[in-house]
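The structure appears right after this line, and notes come after that.
Apart from one protein chain that is not included, each protein chain of the complex appears where it belongs.
The block that comes next holds chain A.
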Amino acid sequence: MPPTQSPPPDLAAPADAPAVPVSGWGRTAPTVARLVRPRSYDEAVAAVRGCGARGGIPRGLGRAYGDAAQNAGGAVLDMTALDRIHAVDAAGGVVLCDAGVSLHRLMQVLLPLGWFVPVTPGTRYVTVGGAIGADIHGKNHHVCGSFSRHVLSLELLTADGTIRTVAPGDPLFEATCGGMGLTGVVLTASLRLQPVETSWMTVDTERARDLDDLMARLTATDHRHRYSVAWIDLLARGAATGRAVLTRGDHAPRAALPRSRRARRDPLEFRPSRLPAAPSFLPDGLLGPTTVGIFNELWYRRAPRLRTGELQRLHAFFHPLDGVPHWNRVYGRSGFVQYQFVVGYGEEEALRRIVRRISGRRCPSFLAVLKRFGDGDPGWLSFPTAGWTLALDLPAGLPGLDGLLDELDEEVAAAGGRVYLAKDSRLRPELLPAMYPRLEEFRALRAALDPRGVFTSDLSRRLGL
């Protein structure tokens, strides 16, 4: 008789994992999956091997807005128990860590050593695996590119249960960066870091009176700053359509800190505080055009016309929302949708039309974010391309929102742009090939690497990835 192949009893057995509802940050389309939480690489291998007919998908901290880290009826591999930082090269600025480590944790460990993560999104509560899976971008994309540009190599657990080391230039690396977890599970990654002298930012703020003014200002001076972003008030109409506040920042050198302050003694201190969490049950419709309109108005008036060299804590500059845990609950039971797209330089007219359209519909969108991207990144499904990217949050219960976003998709696709899969929860699959020209290559690689479709998510089912 052949020896039995059952895994040792202490390995997390995917088949007995509890079936629980899983949703994305927008809380829109929860589905039920077996949640498996591997505590070792062996358990991760066993989890992938034992996924079952409906496959599995890795999940980090669930900050993707839509259904990317869900897998109805199958397994979801919660990678956050694999969260060791293996080695830090404090001289060379390289860290080797598990994919389940959060950027928050990395900052806690690395900042005192004078290093910062190369790219951070608007929240620190994402994992390295999620950052690679979505090939995230930050306010420094115009200078530094996406997250994966700073990945030196990674270890990938593929559908056949083997672990491969992949590095930039390798097709599997490029498919994995931005591949939304569909090529395999990233187990570890080594990242190149950004040196910093302090945990402070010097920030310049200026107001732009409308969209054209905003685009002109961004175009003229973006290159002077490492970090740049603009917050647009999409409820402003008429001549004020697209009015915005630009914030640009750079890591403050030690010399920029005032001599008197405590800051000088511990320039690399990183202790962000958090407020109490938003309550778990809030009704729909809290955020209508009136409440949001008042908020946006106050916020615009409060901003200085021009202010330079203000010192801000790093977390205040990058992650203002992280101060309120579970802020996503303010959208109530129906949840919310984030819409983020990019259109290339030269397609400003499309951007203007889209902004006018959203403003005209009086959508209760809190501050939307406009940013200029640098060149596109090597990931086959990476989102950024050289151009303008706009991101906005909207309550999913808003009547007519589905139709409006479909119309915006058409505009975006016609302008040669695309929407961001990490934020998506509603794109029409027919538009995907035009938006992501390397989709066919991606599908072909998956078909060869994972013929049985072990890696499957609600996103991949919905869009046919």
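By our rule, contacts are C-beta pairs under 8 Å (C-beta built on N, C-alpha and C of every residue); 3 or more make two chains touch, one makes a residue touch a chain; residues count from 1.
Going forward, contacts and distances are computed from a predicted model.
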{"item": "Per UniProt, the name of the complex member that is left out, chosen from \"histidine kinase\", \"Decaprenylphospho-beta-D-erythro-pentofuranosid-2-ulose 2-reductase\", \"(2Fe-2S)-binding protein\" or \"Two-component system response regulator\"", "value": "\"Decaprenylphospho-beta-D-erythro-pentofuranosid-2-ulose 2-reductase\""}
{"item": "Chain not shown: contacting residue from A:V337, A:L367 or A:L390", "value": "A:V337"}
{"item": "Residue among A:E43, A:D98, A:D210 or A:D458 that touches the chain left out of view", "value": "A:D458"}
{"item": "Contact footprint on chain A, counting only the chain that is left out", "value": "19-21, 26, 28-33, 54, 66-67, 71-74, 333-335, 337, 396-397, 401-402, 425-426, 428, 458, 461-462"}
